[in-house]
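The complex is shown incomplete by one protein chain, all other protein chains being positioned as in the whole.
So, subunit A:
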Amino acid sequence: MVEVKNLTKHYGKVTAVNDLSFEIRDNEILGFLGPNGAGKSTTMNIIAGYLPTSSGTVNVCGHDIKEDARAAKRCIGYLPEIPPLYPDMRVEEYLRYCAGIKGIRGGEVKKEVEKVMKRLQLTDMRRRLIANLSKGYKQRVGLAQAILGDPELLILDEPTVGLDPTQVAELRKFIKTLGKDHSVILSSHILSEISAVCDRVVIISKGELRAVDTIENLERKMSGSPILSLTVEGEQLAASFVLGEVKGIKEIQDIIENDDGTSVFKIQLEDEKVRQDIMAALVEGGINVVEMSMERPDLEKVFLELTGKKK
């Protein structure tokens, strides 16, 4: 669907994006993750054909964005960070205009606009001036113009910024349904959003590619040896003795004492199965176990590690 090869972009002396290569498959939602200023918007602007590349190629639906820009742009629906709206136009009027500049033919325009308005529940707002819409509705109108004409590729640049939690949930659900018959690139700096919606993630930082993989794979790669979090009641020392007897424990990383008389042990295991031995030993030693859980490094940890914010 989209192939990005060795994409580099300089702004004067500043390198915004450096040697980025990845691909977007058919009908997949690709998350584009990175801290602010990592080059997310730049990359998306380049894929959408707004900015030219300094070097490297972008191929959208078999058309090179530089050589065959018009054909490539026809398969793209783009929602930039700031939705491109004219405040003094009415919703329907605006969408008809968008359909027009996208090259949708006269007879199709009305049908297409109706379909999109229905899909985004804008039908009741059709006569409203865009200036008078709430932020949530503006974002919807922005999304509506992106999906007009059913482009094969949708590029959504931080679509949920500034929306309230219900709207965010609605929008995510909508994007998920879009992913069934479109390829979607979704950028965000919100990790939970990416892990909730996307099939694969591209993590970039300072313009460089850090990882391209599915979320599960990324988490697995990061995890290394599993960590067990164990909360027990009573004497810390007693528990420590019992734990000392169990084989397969690599290291007790941390012991936190809580105010209510419980202690939390962070234990690094050689294998996840050691968990059962620990449990048995604790029961035998007469120690009350309050809670026991395996800690998985979530996307957040992966992200911080890859973007180099945490040592």
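Note that in this section contacts are C-beta pairs under 8 Å (C-beta built on N, C-alpha and C of every residue); 3 or more make two chains touch, one makes a residue touch a chain; residues count from 1.
Just so it is clear, contacts and distances are computed from a predicted model.
Enquirer: Can you work out the missing subunit's protein name as recorded in UniProt? Choose among "NADH-quinone oxidoreductase subunit K", "YeeE/YedE family protein", "Putative membrane protein" or "Sugar ABC transporter substrate-binding protein".
Expert: In UniProt, the chain that is not shown appears as "Putative membrane protein".
Enquirer: Among A:145, A:187 or A:307, single out the residue that touches the unshown chain.
Expert: Counting the whole complex, the residue in contact with the absent chain is A:145.
Enquirer: If I consider the whole complex, including the chain that's not displayed, which of A:56, A:83 or A:207 touches that chain?
Expert: A:83
Enquirer: For the full complex, which residue in A:37, A:62 or A:100 touches the chain that was left out?
Expert: Of all options in A:37, A:62 or A:100, contact with the hidden chain holds for A:100.
Enquirer: Return the single residue from A:70, A:127 or A:247 that touches the missing chain.
Expert: Counting the whole complex, the residue in contact with the absent chain is A:70.
Enquirer: Since one chain isn't shown, list which residues of subunit A touch it in the complete complex.
Expert: 11-12, 14, 45, 48-52, 70, 73-74, 76, 78, 80, 82-89, 93, 96-103, 145
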